[in-house]
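With one protein chain held back, the other chains of the complex are shown just where they sit.
Letters A, B and C mark the chains in the order given here, with residues in each chain numbered from 1 onward.
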Amino acid sequence: MQGLESFFEVGLNHYLILSTLLFACGLAGVLLRRNVIVIMMSIELMLNGVNLSFVAFSKYMAMLEGQIMVFFVMTIAAAEAAVGLALAVAIFKRFREVNIRYFEQLKG
Amino acid sequence: MASESFLFWLVALLTMAGALMTVTLTNPIFCALSLAVTMVGVSALFVTLDAYFLAGVQLIVYAGAVMVLFVMVLMLFDLKHEVKAFTRGIFSGALKIATVGLTAGLVSGAIFATMRVSPPTGEPHLAPANDLTAALGQLLYSQYVFGFEALGVLLLVVAVGAVALARSKGGTHAGS
Amino acid sequence: MPLGGVFFIALFVALFGAFLLWLASRLGVKVNDPVKFESYECGLPVEERKDTKISVKFYLTAILFIIFDIEVIFMYPWALTFRDFLKGGFGLFSLIAMAAFVGIFVFGLFWEIRSKALEWD
Partner (left out) sequence: MGQDFVEVSINVLKLIVIFLLIVQAVPVLVWLERRGSALIQNRLGPNRVGWMGLMQLLADAVKFLFKEEFVPEKGIKVLYYAAPVVALIPATLAFCAIPLGHPIKVEAFHMLGHSWGPYVFPFQGYDMNIGIVFVLGVSSLAAYSLLLAGWGSGNKYSLLGALRASSQVISYELALGLAVVSMVLFYGTLNLSEMIRQQQGVLVFQAFGQMISVPWLPNWGIFYQPIAAILFFAATFAESNRLPFDLPEGEAELVAGFHVEYGGFKMLLFFIGEYGHMMVASALMTVFFFGGYQIPFVNPDEVYQNLTLSLGSSTLASVVTGFLHHLVFFLKFAIFLWIFIQVRWTLPRFRYDQLMDLGWRTMLPWALGNTMVTALVIFILNRSVGG
């Protein structure tokens, strides 16, 4: 049985598909939501999907470089969250709302 | 191994449920909490992939720090249920969903096609777990030491920048 | 790694807690009194304010925590492999690499202290 085999034998494919789905969820969130903070959460989701594929490749190709990359991605994601939330707080203080549209007003 | 694949499906289900709820729920606090569930799920997936140390880091950094920050900021804002959580326009919305579906479909198709042509041969094993973390450290502090130092500088810049941004009075024009 | 065990005990604990809460809600008496459902503020009438001012410091602390936490996390693999580097003859290299990183860390920390970002009053 083809189906059962793919159910019981979890391989690289499964992880890659899962990571794609996570990425797609994040992408949908970025495109569809208006709240800046939810958009940033969706970006984190996309980064997590990518991280998952890095780690999956790292295991199935027996190379540790993938994990190093994930380390770096995590750091950068956290840095992005810190700066992004600082911006969101600045926006919120001014407009009492965190709609993405208000970012248009952020100039000089 | 049936039990291992069962665990995989369980965790995958948990992770996907968290991800979908993050995108669809209208209360941002619930979004953040479901994203935290996803983070924990991804950490468990890292464990199934033998990336033990990264799983721990995922828990500490994402689930324990970044998501706590998100939840804290949302509480600070005290945002109630959002009436307009999604962007306007049925047509553009449908277009966006189609884009997302197309992307996901394309990538999945590419994965299937590639795997049919050249499936991963066997299952190469890395070093045993404890050595794996050590090997990760050895690689990080020898070959990638420059990237590591650069990240240190990046974090410094972010620390300074985020504090400067957060302490600004808010608003875009002086005196407003 | 015993992922199954971790999941099992987490689920068990959650069910245990939920069961106890359910049991307590079954056993307790129910008396309907609208005053009881108000927010507890030591018995004073509840004061409703649209914007409860919460200090932005909390969130500033959280941001700084994330950044320094990552720097601490980066030290774990280093601490784990420091002896290996020593044995391999690269001890000085490893020490200097980390010293540079910690130097940046300390610089950031002192900047935050000097800029009074960490001051609560």
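Quick notes
To be clear about the criterion, a residue touches a chain if its C-beta (ideal position, glycine included) is under 8 Å from a C-beta of that chain, and two chains touch if they have at least 3 such contacts.
Keep in mind the model is a prediction, meaning the values are calculated, not measured.
Displayed chains that the missing chain touches over the full complex: B, C (touch as defined at the top). Between the chain not shown and the residues B:10, B:59 or B:153, the one that touches is B:59. Within the complete assembly, residues 3, 29, 33, 36, 40, 43, 52-53, 55-60, 63-65, 68, 71-72, 75-76, 129-130, 133 of chain B touch the chain that is not shown.
Against the chain not shown here, chain C presents residues 1-2, 4-6, 8-10, 12-14, 16-18, 20-21, 23-25, 27-31, 36-42, 52, 54, 58, 61-62, 64-65, 68-69, 72-73, 75-76, 79-80, 82-83, 86-87, 89, 91-92, 95, 98-99, 102, 105-106, 109, 112-113, 118-121.
Note that only the chains that are shown with their structure count from here on.
Remark: chain A and chain B have CA centroids separated by 4 Å (rounded to whole angstrom).
A straight line joining the Cα centres of chain B and chain C is 18 Å long.
If each chain is reduced to the centroid of its CA atoms, chain A and chain C end up 21 Å from each other. Contact with two or more other chains is made by residues 48, 53, 57, 61, 65-66, 69, 73, 76, 136, 140, 151, 155, 158-159, 162-163, 166 of chain B.
For chain C, the set of residues that touch two or more other chains comprises 56, 59, 63, 66-67, 70, 74.
Residues of chain A that touch chain B in their complex: 7-18, 20-29, 31-35, 37-38, 40-42, 44-45, 48, 51-52, 55-56, 58-62, 64-65, 67-68, 70-72, 74-79, 81-83, 85-94, 98, 105-108.
Residue ranges on chain C touching chain A, taken from their complex, read 56, 59, 63, 66-67, 70, 74. Of all residues in chain C, only 1, 3-4, 6-7, 51-52, 54, 56, 58-60, 62-71, 73-74, 76-78, 80-81, 84-85, 90, 94, 97-98, 100-101, 104-105, 107-108, 111-112, 115, 117 touch chain B in the complex they form.
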